[in-house]
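Sharing a structure here in structure tokens format.
For this depiction, one protein chain was excluded, whereas all remaining protein chains were kept in their positions.
Here is chain A:
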Amino acid sequence: MGYTDVDKLAVNTIRLLSADAVFHANAGHPGAPMGMAPVAHVLFNKTMNYNPKNPKWLNRDRFVLSNGHACALQYSLLHLAGYKLSIDDLKAFRSLDSITPGHPEAHDTEGIEVTTGPLGQGFCNGVGLAIAQHHSSAKFNKPGFDLINNYTYVFLGDGCMMEGVASEAASLAGHLQLGNLIAIYDDNHISIDGDTNCAFTEDVVLRFKAYGWHTEIVDDGDHDLEGIEAAIKKCQAVTDKPSLIKLRTTIGYGSQLQGTGGVHGAPLKEADMKQVKTKWGFDPEKLFVVPQEVYDLYHKHGAEGAAKEQEWEQLLEKYGQSYKTEATDLKRRLAGDLPEGWEKTLPVYSPSDSAVASRKLSEILLNKVHEAIPELVGGSADLTGSNLTRWKDAVDFQPPSLGIGDWSGRYIRYGVREHAMGAIMNGLAAYGTILPYAGTFLNFVSYAAGAVRLSSLSQVRVIWVATHDSIGLGEDGPTHQPIETLAHFRALPNCMVWRPADGNETSAAYYVALTSKHTPSIIALSRQNLPQLENSTIAHAIKGGYAVHEAEKADITLVSTGSEVGICVDAVKYLKEHHNLTARVVSIPCFEVFDAQPKEYRLSILPDGIPSLSVEAMSTMGWERYTHEQFGLNRFGASGAYKDVYKKFEFTPEGISKRAVATVDFWKSVPNIRSPINRAFQQLI
């Protein structure tokens, strides 16, 4: 061990760099960085393996700052460690278009593993990274080739501890016995609103023990570098449990306001800044000072890390000679490319094929595709039998000691923990060797919305298999029937929402979702059977929208998605027979992809001169952009057999025709423009 005065100086340098960044930006959170500087120093200068010159080295130790508001700390460390983050970047903290935003963002800044900020998420990302490490080592390590054995370290504060999403993930991590996961809990007794006694009195260590975690307590996190390092070493030695170190720290250590809520989320006052600097022997007038010996200390560790990577690369080279297939597979995965020819395994259907529920179509697809794409790792939030997310001979990802699976298993039993599932998938995707998907009912993707948003924001490839996607789920009733869910996720930037209408559209949805390296997808699937449509092909559907039934001189265009497209096709016949109206039908399985098509194409699908009516058994919101009139459900659904619920709300050929006729009549007499207020018929509210 042997910590010297230089270490002490380094710790104070980290504290001051962080405080300076916040002071300079005149906003931010100096308290946690000043409190956690000692443990951060131990990790970044003694414990962790990383190469600042190659932030993507696979076997690096992962660091996650779950209390993302403390990011001044992480930026300071990245700077000292020699990542691409300069003093000028620290000066630009929290300013527009900087690489040092107010919360750490993985796609903006080298060395940031995952995007954190919304509390609780980072902790779950850490669980995901640790799962990915366990899985990848089981897949790739061979005797003599301990290729993948990194640790994942997570910092978290009281806030993350209180969030339900973190409790879910902690319970799962304990169950999964993730030995390489070490979480460090900054026990500083302060949250924004004041002393945590106000809202947080539970016994955290007892709770984590109950989850099956190993726990350590360090009493003096402000000074005891040896104690911190020793605790980390003990945690590393426990290989069959994740570990939690409860680290007692003083928030804002050094400030006149240390230990109070006053240093949580506001800059130190100028006099206070000067006071701290003087106290620690820094020039009180200067900002962003790094003594050379501190740089030296860090650059030495960085160089050691670079050497370790060098060694590792040589190991990989040798590995490649002995295990060529595995090595090629690993390199391909890291590039994010799918195996050559995988798309040939996508199922293709013809109209004569029987009607099948799209959740079942998804299952058929996964049964074929999983063999071609070994990085696919699935799961479900305790609805496997309903989501149909598990291929026939899948092995569960479980600790081998439980006898119900092993580390190489590719199916994760997430439990009834939707939010953690989403956040864990973000961690899995961030690791680099896994392409995660998982299932739940579409309505419960809302439980995970906090995580879905971060998938989009941090540009990771994650796939949600969201079954029971409408009132068509039937008997479970309105508490389980999504109405507003698609409108929400369609509005989320960089998120694809797919609602395929049949087999080929399901294959198209998966094709685009699997090949979009930087975009998450939600694939909404039906519980009920859907017919295979004429004119539906993978090539058509990957454009996001196309004419599934074309007609010359049509009186109306019916525009629909998923389970309602087939009903619209039936309505075409009904309209002809009962009203002598000609209708064409457009399927738009994915707004986001359709929007990305050239205008000419979009106009060919939704042409001028024909009034249009959208049909989707949920909120009409958002459809105004595509159609003149909207038939949907702007109220909560009802409990009953799905056919009856559809009938009740008139999502039938007759019900659609009734509104189609109203639309045609209305637009006949209206000049080329519509009044946005006048509607052909009332919405269901």
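As a working rule, a contact is a pair of C-beta atoms (placed from the backbone, for glycine too) under 8 Å apart; a residue touches a chain by one contact, two chains touch by 3 or more; residues count from 1.
FYI, contacts and distances are computed from a predicted model.
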item	value
Chain not displayed: protein name in its UniProt record ("Fibronectin type III and SPRY domain-containing protein 2", "Transketolase-like pyrimidine-binding domain-containing protein", "Thioredoxin" or "Translocase of chloroplast")	"Transketolase-like pyrimidine-binding domain-containing protein"
Among A:312, A:342 or A:414, the residue in touch with the chain that has been omitted	A:414
Per the touch definition above, residue among A:483, A:512, A:533 or A:664 touching the missing chain	A:483
Residue among A:383, A:593 or A:610 that touches the chain left out of view	A:383
Absent chain, residues of chain A that touch it	25, 27-28, 68-69, 94-98, 101-103, 105, 115-120, 158-160, 162-168, 171-172, 174-175, 191-193, 196, 198-204, 206-207, 209-212, 265, 380, 382-386, 396, 398, 402, 404, 413-420, 443-444, 446-447, 449-450, 453-454, 456-457, 474-480, 483-484, 487-488, 490-494, 608, 619, 621-622, 624-625, 634-636, 638-641, 644-645, 647-648, 672-677, 685
